[in-house]
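What follows is a single structure, written as structure tokens, with notes after it.
Missing here: one protein chain of the complex. Every other protein chain is in place.
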Amino acid sequence: MIVVMKTGVREESVQKVISKLVKNGYQIHESRGVEKILLGAVGDKTRSVELNLEAMEGVEKVVSILAPFKLASREFKAEDTCIKVGDITIGGEELQVMAGPCAVESREQLLEVAAMVKEKGARILRGGAFKPRTSPYAFQGLEEEGLKYLAEAREKTGLAVVTEVMDTRQVEMVAHYADILQIGARNMQNFPLLKEVARFNKPVLVKRGLSSTIEEWIMAAEYIMASGNHQVILCERGIRTFEVYTRNTLDLSAIPVVKHLTHLPVIVDPSHATGKWRLVQPMARAAIAAGADGLIIEVHPNPSEALCDGPQSLTPDRFGNLMEELRIISGAIGKRV
Amino acid sequence: MIVVMKTGVREESVQKVISKLVKNGYQIHESRGVEKILLGAVGDKTRSVELNLEAMEGVEKVVSILAPFKLASREFKAEDTCIKVGDITIGGEELQVMAGPCAVESREQLLEVAAMVKEKGARILRGGAFKPRTSPYAFQGLEEEGLKYLAEAREKTGLAVVTEVMDTRQVEMVAHYADILQIGARNMQNFPLLKEVARFNKPVLVKRGLSSTIEEWIMAAEYIMASGNHQVILCERGIRTFEVYTRNTLDLSAIPVVKHLTHLPVIVDPSHATGKWRLVQPMARAAIAAGADGLIIEVHPNPSEALCDGPQSLTPDRFGNLMEELRIISGAIGKRV
Amino acid sequence: MIVVMKTGVREESVQKVISKLVKNGYQIHESRGVEKILLGAVGDKTRSVELNLEAMEGVEKVVSILAPFKLASREFKAEDTCIKVGDITIGGEELQVMAGPCAVESREQLLEVAAMVKEKGARILRGGAFKPRTSPYAFQGLEEEGLKYLAEAREKTGLAVVTEVMDTRQVEMVAHYADILQIGARNMQNFPLLKEVARFNKPVLVKRGLSSTIEEWIMAAEYIMASGNHQVILCERGIRTFEVYTRNTLDLSAIPVVKHLTHLPVIVDPSHATGKWRLVQPMARAAIAAGADGLIIEVHPNPSEALCDGPQSLTPDRFGNLMEELRIISGAIGKRV
Partner (left out) sequence: MIVVMKTGVREESVQKVISKLVKNGYQIHESRGVEKILLGAVGDKTRSVELNLEAMEGVEKVVSILAPFKLASREFKAEDTCIKVGDITIGGEELQVMAGPCAVESREQLLEVAAMVKEKGARILRGGAFKPRTSPYAFQGLEEEGLKYLAEAREKTGLAVVTEVMDTRQVEMVAHYADILQIGARNMQNFPLLKEVARFNKPVLVKRGLSSTIEEWIMAAEYIMASGNHQVILCERGIRTFEVYTRNTLDLSAIPVVKHLTHLPVIVDPSHATGKWRLVQPMARAAIAAGADGLIIEVHPNPSEALCDGPQSLTPDRFGNLMEELRIISGAIGKRV
């Protein structure tokens, strides 16, 4: 980290900063220019936030040089992390498509979708039993009943199950039924929840928060990893901007950035990002071309009757077309679906 | 709500939409133009999100006319809501200043700050016992020990206590010690937590999420109110933009907007919004001039030794100056501190 | 357009709005609900902004139903617009790659790059002679001298030339040398410049403004088209968000959206969008997969000596690799480079 001292700072203030840094195990390199004194401080990057140097007299600003994450970083682990769910690998040469309805609505609906997405080539079933809804008057999910249907669909189809958990009190229950625990965008910085999901030996899919920087998103993964669970999958799902035509703005450049900074697999959710089924197909193709390790796609047998997010759901036929296209694009970049 | 049908839509599709609306208790007014057919639908505004009309064939878009909140709205309750905490009123002619350290760090620190902010004129003590920190390696709060110090400070000074709760499992404990429960910006859409805090008969202070629209923020209040607790205080604390000089961008126009749309009191947190103590004073003055019902301000006896957010904390002296200024500004607009 | 009247509005105010609309040639459909009166108004969509209805007594809000552009819309022209530059077609099955240095720096530099990008398969040469620089102390371009080098490079290589024009006083000069006139992101709403470039019979490439909605971007095209020049190419180059790792956030979903709303070709600039050469290749692939009609890429023989935007420039070798990859991706989606 670099500490920039104010123009005309008193020597005493400089020495106090140096002394605080040294006491905390940092090594100091001074740079005294005509206008500014700079202090280069080398030490444990995970502790710098604690030092609170910007509140010290004479300090103009503190510039971080190293990223604040450790376990998630490429420097910590150079090779890509591959995550195993049964015989499925996320983060390898095979791209994984997670598909299913936004919400589990009934046993029939779920079993129907599950059979269908399996047939089209998906290997993981998505479906929400607990739904984070902006309105308290909207459908909030079937809760444990929904989890049971997911487990039944897994038995019947062999698909693995990914589903969201929203409440620390329910993590154990969700972990009992699901193969992958999903942290939703709105909970990306729900720190007690991040610590709680780490307690179970299950992969965790962490959606990027609506207005989270890439660094904050990786820090959410770091929370889980620092709590002992290194099986983290990142999921880009669009960020909030001023654009109103799409629900969010899908940030595909996040894919190569995450691949550069971390060793974790990263997948893309074009359904929530765009909010419009018509945009799902081109954005799914683009995500794969940008290097994503997989996709999570909403599919509903009858989108106009969906209890949640129908406008962004693909019909089974459209999902089938998408899978065909993904096979071709994947092949072009040396991967396979 | 208005349903805009696509150019060239088939009559059958129009009838299906009408029939779904009618079945759900809506009254329909058709507008058939040369290019577009519009359906005006009048009915229960809290249910419209459930109808999923945008996924129906022939529907181009659905435009909401009424705000999606009911209990929080001015239409529902015309007069301002005043919230009582002992003999303190939030939302009346007296502006309330909540002050204290970002985090409770020790018994001594807290009692010292409490005595001091009381002396300068604050009537409510703030201080975090559970801290949402971006880094898992940062100080996470003293937890129940911190709550006990807050309760002790209340006994000693007569100040009321506001403190954050982050985990559904801890709401009962926090409610045992605190007078006002705070929902942090990162938890504004933590829906299980919103429902849980409503269970205790305590006022809830809801911070606006970092990238939340005013409508979503009011919907968070609606969640708590729909769960039976109408004592909600809104708190603007800055939104995320592209500007990097300040930590966030304080949206003071949200104050008159909230006052127009709802009957709830609204306060402002200039400390977190700006991230720099130097900006706290002018923004606090501006917040009062814009019509805020109060402020929440970070004060620390020694900001450079703070375990959290030192750069934005006022020293006791600066806090004293601020209170002086607020007395003058309040007087100019017919209020008092 | 829908005019929503306030709850409890006086009949007289409703009639005044109706009368203003009728006087302006609109046809009215009234919808009188319990809470709200809605007026559906059908007429010339390009005039609605002029009516200023929101300032009339009793009007709560005005909701536009139709997009505010006409000439650029799919409704106006159903088939894709293909733009011809010599024997090059932009907007057809062949994807066009525009490549070259950020700034024209010298005759030697430009001729070297031109020969090289031609050899790798580009058909259009980019290079700035007038440079919009944030700092008045930065290199501002070679001006007419730079334009002459571009023309010479065209003669020597057969590449067409695209270059930016920034000042209404220079449009005639730039049009004399260039094949395609470029409107930079910062000038997307420089309306006098948009009108001026329309006066010359040359295609115009309109970059999306840093914080422009898709609708505003299309309106910039509409300005040029309304002034008589229908040869407009849109160029997505990233929007400004809170993310700091990339220079801007490339909004690839804008591609299918523009294709849906308009008949104009759309290309992508991954160099300016990301600001980092390492991200250019994956984003270029993704842009093609999302349906872009072409790319504009910065290439410099020696990026570290570039006078402008070196960090985002590809070396010739990397550009060659990119072209190889684009051939494969294009083939996979039924197009060619």
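In order of appearance the chains are A, B and C, and numbering begins at 1 in each one.
Here, a residue touches a chain if its C-beta (ideal position, glycine included) is under 8 Å from a C-beta of that chain, and two chains touch if they have at least 3 such contacts.
Everything numeric here is computed off the predicted structure, so don't read it as measured data.
Touching the chain that is not shown, out of C:35, C:54, C:93 or C:119: C:54 (per the contact rule at the top).
The chain not shown here is touched by just one of C:107, C:120, C:148 or C:240, and that residue is C:240.
For the chain missing from the display, the contacting residue among B:197, B:252, B:295 or B:322 is B:252, taking the whole complex into account. By the touch rule set out above, subunit A reaches the unshown chain at residues 2, 4, 7, 27, 29-36, 38, 40, 42, 63, 65-66, 75, 240-242, 244. On the side of subunit C, the interface with the absent chain consists of residues 46-47, 49-50, 52-57, 68, 132-140, 166-169, 186-187, 189-192, 210-211, 216, 219, 222-223, 226-227, 240, 277, 303-308, 310-311, 313, using the contact rule stated above.
Of the residues in subunit B, those that touch the hidden partner chain are 211, 213-215, 239, 241-246, 249-257, 260, 273-274, 278-279, 282-283, 285-291, 325, 328-329, 331-333.
In the analysis below, only the chains that are shown with their structure count from here on.
Set against the C-alpha centre of subunit A, every other chain centre is closer than that of C. Averaging Cα coordinates per chain and for the whole protein, the chain whose average falls nearest the overall one is A. Centroid to centroid, with C-alpha atoms defining each point, subunit A and subunit C lie 31 Å apart.
Along subunit B, residues 211, 240 each make contact with two or more other chains.
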